[in-house]
Structures are given as C-alpha cells and as structure tokens.
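One structure is given here, and the rest of the page talks about it.
Only a single protein chain was left out; the remaining protein chains are all shown in position.
Which chain is which? They are A, B, C and D, in the order written, and residues in each are numbered from 1.
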Amino acid sequence: MSISFLSTQLLSVENLSVSFKTSRGLVKANENISFEIKEGEIFGLIGETGCGKTTLGKALLRLLSNNARIEGRIVYRGKNILSLSEKEMRSLRGKKIGIMLQDPSICFNPVLSVGSQIAEIYRYHEGMRKKDAEKKASEMLELVGIDSSRKSEYPHQFSGGMLQRIMIAVALALKPRLLIADEPTKGLDPDMKLQILEIITKLVRKENSSMLLITHDLDVATKLTDRTAVMYAGEIVEIGKTATVISDPKHPYTFALLHSLPEKGLMTVLGQSPSLISPPSGCRYHPRCSNQLADCSKIHPELLEHVDDHFVRCLLSEKNSKNVRRKGSKNVRREAQLIPDTPSPGCAEVGVWHC
Amino acid sequence: MALLEVKNLKKHYYSGLFQIQVNKAVDGVSFRIEKGKTLGLVGKSGCGKSTLGRTVLRLLEPTEGSIIFDGQDISGLKDHSLKYLGTRMQIIFQNPKSCLNPKMKVYDIIAEPLRLHRLCAKDEELERVKELIEIVSLNEELLFRYPKELSGGQLQRVAIARVLSMKPELIVADEPTSMLDPLVQAQILSLLKGLQIKFKISFLFISHDIKVVEWMSDEIAFMEKGKIVNFKIVSR
Amino acid sequence: MIENIKMAEKLSINKKRLSLWLSLWEFKKNKLVLFSILFIAILCFLALFAPYISPNDPFVQRLDKQFLSPCREYPLGTDEFGRCIFSRVIYGTRISLGIGILVVAVTSIAGTSIGLFSGYKGGLIDEILMRGVDVMLAFPNIILALMIAGLLGPGGLSVVLSLSLTQWPVYARLVRGQVLSLKKRDFVEAARALRPSNFYIMRKHILPNCMEPVIVLGTLEIANVIIFASALSFLGLGIQPPTPEWGSMLKSGIPYLRTSPHLCFIPGLMIMLTVFAFNFAADGLRASLGQSVKQEVLDR
Amino acid sequence: MKCLRASEIKRSISENDRKVRRISMWKYIAKRLAMVLVVISGVTLVSFVAMYLAPGDPAELIALERYGQDLDASQIESVREAEGLDAPVYFQYFIWLDHLLHLDLGRSIITSDDVLEEILLKLPATIELTVAGLLISLLIALPIGVLGALQKNTLLDNCCAFISLIGISIPNFWLGILLIWLFSLTLHIFPSYGYGSLNHLALPALTLGISMSSITARLTRASLMEVMEKEYILAARARGFDEYTIVLRHALKNALLPVVTFAGMQLGYLLGGAVIVETIFSWPGIGKLLVDSIFARDFSMVQGCVLFIAVLFSLSSLAVDILYAVLDPRIRYDMYD
Partner (left out) sequence: IGGDKDETAKGDSFGENSQDLVVGISSDVNNWYLDKFADGDARFVWSQVYETLVRLDSNLNITPGLAESWETPDNGTTWLFHLRKNVTFHDGTPFNSDSVVFSYSNKSYVRQAVLKPIKSVEAIDNYTVKFVLQKPMPLPFYLTHVAWPIMGPGCLDKAGNFVKPVGTGPFKFESQTKDQEIVLTRNDAYWGNKSLLDKVIFKVIPDPSTQVMAFENGELDMIIKVPEYDVKRLEAKKGIQVQRKLSTFTDFLQFNCDKTPFNDTKIRQSVAYAIDTNTLVNGVLNGIGKPAGGRPYSPNMMYSDPDLKTYSQDLDKSKALLKEAGWEDSNGDGILEKDGSPLNCTLLVSKGAWAARHTLMAQVVQEDLRKIGMNVEIQVLDEGAISKLEGVGNFGMILRSGYFVWGPYPKHFFIHHSKSPYSHYHNETYDQLVDAADSTIDPQKQKEFYYALQAFVIKEVPAFYLVHEEKVVATGPSVKGFVITAEDPWLDLSGVYLERK
C-alpha cells in the first residue's frame, strides 16, 4: 500500500503514562508513550498480551476505568484530549474518533437490536428522525456486507465475524477522522480475518480517515499498516515505517517476535513477559535478551532515532548508530508550533518526519 | 508396529428429548501413529478434532470402530480395566487457565499422578517434582503457588510437567498453543519437540494453525466434518 | 499440608498461602466486616458461657418485680414475670445460635452431598433428585417448615427437623450447578485422564472448587435459619416458653407493648443484630471470595 | 466481492438460526410447562404424605364430624370403608389426586367447611396484601438500588447498602410490631388490625414491603452495577452518549431483567412473609388461615393451604419465566439442562 496521502498529523501522543491502582500495587500499563498518527495513515501497534495496547487505545478516548491515572498529553488537532470537559469529550467520541473494542460479542447491548444500536447513534448525534436514522443504519449494515433485513435481530443471533463487521459499521457510522481498532481479527478463522480487514481498510481509505490498528498478528500489521509501533511491557520499544521495522528490526524484541513464527524458524526466547507492577530495572527486555550488554540492567534506554523515522529503545542500537535523535525533545519543539484546530496539510515539520 | 492404530472410529453425539438427534462429530476415521512420531491434525473449528482426541484417549466412549494401543484394542474396555492406560496416554489442553485445578498448588498438581499411581516412594516425591519442573524449565519458586498466580505459558509448562511425571507414551495435544502469544508459543513448541526426542513420546498434535502443525509433525491429517480427507507427509 | 509447608521451608520459600484464611484475613480491610465477626465471636462467647455471664437465673420469677426498667440488678429490666431480661437474652443466644449452626451443619452436609452426587452422576438420578429439589423449593420459604412443625408439634426438635427438611435443597441446587460447570472444565477432564475413581475426582477436584459458595451460603443460611426459627417460635410453633428464645420472648412481650415496649424491642433487636452480623459476614466472605451479590440473591 | 459471497453464505445459515430460535422458544415454554407439571405433582405428593403422616386417624375424624361425640368402632370402620381409607396408601393417593383434579380439596376436619371454598374466600385479602407489599417494595427498592449503583462506593451508596442489609436482617414479625408501636400506638395514624380500607392495609403492606424491598434493592444495585461494568456500556460511552442515555437506555433494561425474574421468586417470599404479617395484623388471608389451622390441628385445611400456595407459587414462577423469555432476547433455553 502506498503512503502517498500522508501529510498532516491528526493525533499526537506525548509522554503518555497510564497506571492502574490495584490491590497488588500500581500497574504501570503505559509509560512514556509518544507517537503520532497522520491524516489518512494506518498506524499499527503490536505487542504481546498484557503489554498495554488496549489500555493505550482506551486512553485515547478517556474510556479507562476509574482506577486509572493518565499523565502526558494526547493532542487531537491541537486540542489536548486530556483537558477537555466531559461534554467536549462526548462530541469527540464516535464523531471524531471511533473505536472498535476488543471483543465484539460483549460490546453490544444484548437486549437492543443491532439496527437500533446503530440508528441510535444518528438519532443522538445528528438528531435524525427515527425513520431516517433507521434507513441510515441499514445503509451502514449493507456497507459492511450484512443484509439490512437483519437489522432487527439481536447481537446473540450473529456470529463473531458478523458482529465484528457490525462493530465496524457502528464505529464508522459518523465517519470519524480516526478509527481505533483493537484486535479486530482476534479469534476469527483466516477467511473471516481477511474479509474484516478488507472492509475496514476499504472504508477507512475511502474517507481518507486514519486508523490505529492494535493487533498481535504480525501478518496483519505487515500487510496493512503504514507505520508500526512495537510495544513491550508498557513501553514503545520500536517505531517506524512498517516495511523497515519488519524487514530490518532494530530491537531484539521485535526481532524475536518476528522470528518466533514457525515458518520463520521458531526462534525461542526464554523467560516471561515482565510484571507491570515492578518492571525489570534498566531495559525492560534485558532479562530475556540474547545479546545484552553489561549496562542493560542499569540504564533505561531511551527511544532514539536510529535511521530516518525509525526509533528504537535499545542501548545496542544507540551505540551502533551515529545520528541519534531523541524523540521526546522533538515533540517539545513541535508543540509550540501547533496552531489549534487548524489542520495544516503543508506543515514543514511533517516533511522532516516523512521524506 | 504402530503405537496407536485407529480404525474406522466413530463418535456420535445424541441429543434431544428422545436422544434421536445425531451429531456425527467423528465419523469413520482411521490413522496410525508410530512410536516417537507425531501426527498433526488440522481442520476448521467444530470439525471434530477435540472429540477425536478425547475418544482416542477413551475419555469419551466411541460409538464404533477400534482403537488399538500397543497391540491391544481398548475401544471396548470398561472403565476399571482402563486404569493401566492412565500413565501411558495423556492429554494437554488448549486453555492452560482451565486445565489446572485452581484449588491445588503447582506442587500438588504435578505430584498428583505420582501419588495416584504410586509411581514413586513418598520421600522421593519432592525430588521427582523438582526434576520435572526443571525439565519444563520453570523455577522451583513457583511450586507453592496457585495456578491463578501464574502466566499462561507457565501454566502450560506445569500441565506438561504433570503429564511427563507419568512418562507417557502417547500425548494428545489439543491446540496447546492457540491461546498463547507467539513468543510463548515458540517456547512451548520447542519444549514439546525436545521432550519428544528425549523421551520418545508419540504425539497426536491438534491445531488449526497449519504452520504450527507443519513444524511439529511428521505427518499431517486434514479433517473436515468428522472425516479425515487427506494425509500429507512432512518432508524436512 | 504440613508436609508441603515443610518442603516449602526446605526450598526456602517464604510465601505460604492458605487461601481461605488468607481471604478471611483480608477482612481486616473492612472494619464493619471485622466488627460483625467480632460480634459473632461475642455471641458465641455469650452462648458458651451463659451461666457465668448472666447476672440472674433466666427462669426465676419475681412476681413482685415485674416490668422493671433497667437497673443495677437487672441490666435490661424485667419481664412480665419479673425475670431478668438480660439473662434471658443471653441464654437465648444459645438457642438461636445452636439451632442456626446445627441446622446449617446438617443441611449443608446433606445438601452438598446430594448436589455433588446428583450433578456428577447426571442422567436419571440427577433428574429425579433435581425434581425433588424443585418440589421442595416450590413451597415458599417458611410455609413447608410451618407445616412440618405443625405436624410434629411445638418444640426445639421439631424446629430443627422442619428447618433441616426444608433448607437442604438450597445447597443441593447450588452445588449441583457448580458441579455441572466444573464437570465441563478441562482440569476435571485432565484428572479423568489419570483414571482415578469417581469418588476421588469428586472429593479432590470438584468438591474443593465448590466450597466457597457453599461457605458463603452457609453463613447466609445461619442468618436465615435464625430468622425462621424465631419466626416459628413467634408463631408459637417453635421453642415454648419459659425457655428464653428470642422469638417467643418477643411474642410474649406484645401485650405489654404500650407500657413496656422493651419486652419486645430487646429480643427483636438481638435477632436483628445477630442476623445482621451473619449477613454482613457473608457479604464480606463473598466479597473476598469474589462472588456477586446477585448470585446470592438468586441462590436464596 | 469476496466478502459479499461469504456474507450470503452466512445469511442462509442464520435464516436457519432464526427458525431454531423460534422453535426453541416454544420448546422452552413447553419444557417449563412440563417441568411445572412435574413439580406440581411432586408438591401434591409431599402434601399427601404430610397429611398421611399427620397424627390422628382420619376415619375417626370424619366419623366424629359426621356422627358427633359418641362414636363406636363400627361407625369409624364404616367411614373407613366408605371413604376408601382402608385401601393401600398409593391407592388412596390416586383417589385423593382424582378429587384434586375435580378441585375437591376435601373438608375441614374442625369446621367441616369446604377447604377450597374457604381458601378462595381468603384469597382476595392475601392478594391485596401481597400486591400492595410488592408495589411498596419496588417503590422503595428501585430508586435506592439505582441510586446506589450509580453513586457506587460513595457515602450515599454505603448508607443505602448498610440500610438494606439491615432491612434484610430485620425479622418481619419484629418490624410489624415496631410499626404498630410507632404508627398505631404512639402516633395513632393507622389502625393496628383489621381488614377493609386502605388505612387498614397500610401497616401490613408496609411491613411486607419494607422487608421485601431490601433484597430487591440489593439485587437492583448489584445488577445495575454489574451491567455498568459491562463492555457494552463502555462501547456506548465510546459512541459519545451521555450518562443519562446510557443508564436509561442501555443499562436499566438489562439490569432489571434479573429483578423481574426475582419478582417471581419474591412472590414466594411475599407468601411466606404474608403468613407472619397476616398473623400479626389479624389480616384475614390464607396465611392466617394456615396458621390458625395448624393450631387447630385442622390438617386437611393445612394441607389445602400449603398445596394451594405452592401451586400458586409454581404457576407464577412459570409465568415469570415465560415473561422473561419474551423480554430477554438472549434467553438461555438450556437454563434447566
């Protein structure tokens, strides 16, 4: 897929940290996350179970449970989402940013028909009359390949794949600028997986919207995304153009992840994913890393630019690489230049990022 | 001679008020597994893979057909005469979270077969368990934890250790890695492979991921709607 | 168990975990639950040492000292026969707790066994037993107990019998439900692959996993049984006067409600507090065992 | 293109699905009905056995009733023969069942009134009481429960939870007496006994309603809280709806479903509670009839009352189950499997 439309940035996340207060301690689900999504871009987020992907996705819309604490900034078109009022937030959710939550079978209200759950969105947000809203809902269903005659059926009457598609219809009902899709293909058989992804990308590309695709399926990430971030234990360890990250992973974890597949030789990495309550000191991956240095257990590496637009959080690559740039510092600089609410397609900064 | 030979095995589920609705979950399946070899079993969800696995182990009563294990037809044996099979054929499940008794500590889980079948003296038990936990490369520290305090990969290792304690000849592995992350999957798969070589265990390896099966097996059976439609020898 | 701990020590593992006691220990976070457990402990203490604690003989009548208000000699005053209400209330603890614990012990053991057996066996036996349970539960809570107590005639034994006969199905149903879902779990299948006896599986793998709700239900049932028993006594079908039972004390106080309401208030308050303590304890247990209140309500 | 084809295949599958659902709905109802019939026949058996085990020779009792005080053995024997009381037990049971099917519950041993007639005479009072109790309990419970769930873990919620736990712990006989003491003896607002006007209904219905409301409130709270934790509420929030819409449209209906089921069970509580409340307030209903008959050792009346109440209860739970099946689209038909 081409990256030709990429231009202005739509959303940028700056030093985002999320922690959950639990009885066992503070779960630091996200720490110091920084990345940005540009208009029309499909951004992938990969990582193993429990590394904080869903948390990040929900944090973008402030949908986390009460025990969560969010720090940092999430800037959507110049507005910091974290400082918006509830009311402003509501006008953002669904309308500007849509989200597909992880498990479609529990994300629909079981006692309302799917049609009415879609129509409801139009009635609530656009004040449509019942009839119009329902017509609109039927259209949406058809768009995702579900026969509109089934709109009066209830969620439990649909299979997982169909629900996933209905979820797409819901999330895209108001044509949001950004779609957050949390593991849209989990638990589906390969056929269905393809269908779903096809529909999503088609619709997203058609509207020239952006998408944050959360997945742990490397295949999917490879095929669909423009840029990818790899997460490990609450941190982003590598971020860059998908093609580069996949073909030339700089972080040992990314490398292991890519080579753990049977067809790639089933490389094994020892050890468990670390606890988020008390993560390992230094580099979080160091206990499992095969080529660790002496400093790895002491120094916590920063996310540094390795080559163009390819950031890695690893001491090894820090050493090997010459033109190292810190990601955080850049953000600070750009923040001052942002003009609120005005999308600026020709912003010079972007050029720096994506030439 | 093959360790396990299955001939025309059928397993039908009957349901409904008068038990007349039939679900032919396994409908005439034949295959054989040599000692120390792996037969992979792939197929879509609901095609009867798990049912086949369990029937082979005689955890389910076969409707028809014969299961010849080490030269003896076990398809018609009564429950009590199956007892000797307890140590010889075993099963590993898909979901590591549900296959261990949440009320037992890891130590007891692993030691249970030893005690039940009196496989070792009481005072050797601890040694044996430690040995086993080392084989699956887990820390001894985990022995006195409850399953809910372990991660999925660790749990699956515990399950494997438990099964190994009996030194089985045949293990039915029912999608042992489908719930796990790629990294952990790789760990478990290579562990299984290593064990197979070390202990000469035969596997019936069930999965719906053809790539995984290809990596694991010597031969692959493709299943569709209760029947095996194709065999494929894996060349390496 | 001890063996294990020893081994754990050998392995230099400090973390010893005793699941239930540990979760009981978590109560200390919740002061009210702690308080209710303290209250139950006090009640048990009162029941055990009633003769030493009570200032007066609960049976001795002083017809010249009727309806006294609380005073030094009679901390809670006297009743219509000049008996010491405080002493009677303390002795009443024995009866209420005794009946509660006895009935719950009997019914929980019987009900659990039946539920376990029925759920594990399945088939026709299960069907028959469960229809029996349905039939028992088709009688609204106290009605069948009333009928049985009526047939047996008043008295302590008939209270215990009638409540035991009517309360076991609750456990049976609860346990059976648990067993049915446990039976499908992989670890039971895994245990079956070891080919032990059915009894072994039931004892070792199924029973321990359905104990938690049974313990919660049991605590709750103590509360229920205490209410039912005192209701039977209140209606005149349970413990008979002059035995100091709270329900019957309450009943015999009604005629004096206008002039000496404490005759009614005190035993009623005792019932309420006791029942409250058990309900609260059950709540705490449930919370620390991670069950939902909804389940409890539906279990009742 | 590809996805459309696949969806067509899926569609035909789900057509089938729908049919299955419709059939299984009826199947479910039929199954429940059959079950209730089984339960009811079990109930009759229990009642019969209880009566059979009751002390006293039924033949003698009937003879006493027929011939008066001075009986001789031959009179008793003739009654025994005429009434079939010399037949084997199971035979007697079938005779009795036959009578039951003809709505003949026999006659009172003491007053020789027709048992069913007597019960039907008392039924309106009991219904009046229980319906009023149910209404009061819902009126108290729903707001408290909803408030508690929405203000989760605030002081207000804790207070509500505490009060409703106390409410569960109050024995209703004590509550009744407290209410009499307060409203009747001290404040002189409501009469303490009797039947007829709304004023008379007030205290008994309050007693029943208050003691019932705590459980309902707890259930409502727990249920709504559980629903509010559900992913679909989060999903609704993600669609940008406000809390008001979310609670009213998305949460409440789900939360109230178990409350509805419970309403069926509540009838059991209400009927059980009615026994005590009716006794305290001299309310001329079935509960009081039952207690009076127990004391009069009028076992045929006791049997009649208990049987009637149990059957009423079974039928009402059937009705509730069916209602539930209609209300909840995802009803689990295998609920009793």
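The rule is simple: a contact is a pair of C-beta atoms (placed from the backbone, for glycine too) under 8 Å apart; a residue touches a chain by one contact, two chains touch by 3 or more.
Computed from a prediction, not measured in an experiment: that's the story for all the values here.
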Neighbouring displayed chains - absent chain, whole complex: C, D
Listed residues D:26, D:91, D:162 or D:193, member touching the removed chain: D:193
Given D:42, D:209, D:284 or D:304, the one touching the chain that is not displayed: D:284
Sole contact to the chain not displayed, among C:154, C:247 or C:284: C:154
Hidden partner chain, residues of chain C it touches: 59-61, 63-64, 66, 80-82, 153-154, 236, 240-242, 252, 254-259
Interface residues of chain D (partner: the chain not displayed): 56, 68-70, 110-111, 121, 180, 184-185, 188-189, 191-197, 199-200, 282, 284, 292, 295-297
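One rule holds for everything that comes next: only the chains that are shown with their structure count from here on.
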Intercentroid distance (Cα basis), chain D paired with chain A, Å: 52
Centroid distance [mean C-alpha coordinates] between chain B and chain A, Å: 37
Chain centre separation (chain B, chain D; CA means) in Å: 50
Touching residues (chain side chain B, partner chain A) in the complex: 44-45, 137, 151-154, 181-187, 189-190, 208, 211-212, 214-215
Complex interface listing, chain C residues touching chain D: 32, 131-132, 134-136, 138-144, 146-151, 223, 227, 230-231, 234-237, 247, 250, 254, 257-258, 261, 264-265, 268, 271-273, 275-276, 279-280, 283, 292-294, 297-298, 300
Footprint of chain D on chain A - complex, ascending: 58, 61, 63, 90-95, 98-99, 101, 103, 106-113, 120-121, 124-125, 145-147, 150, 153-159, 161-162, 170, 191-192, 194-195, 198-199
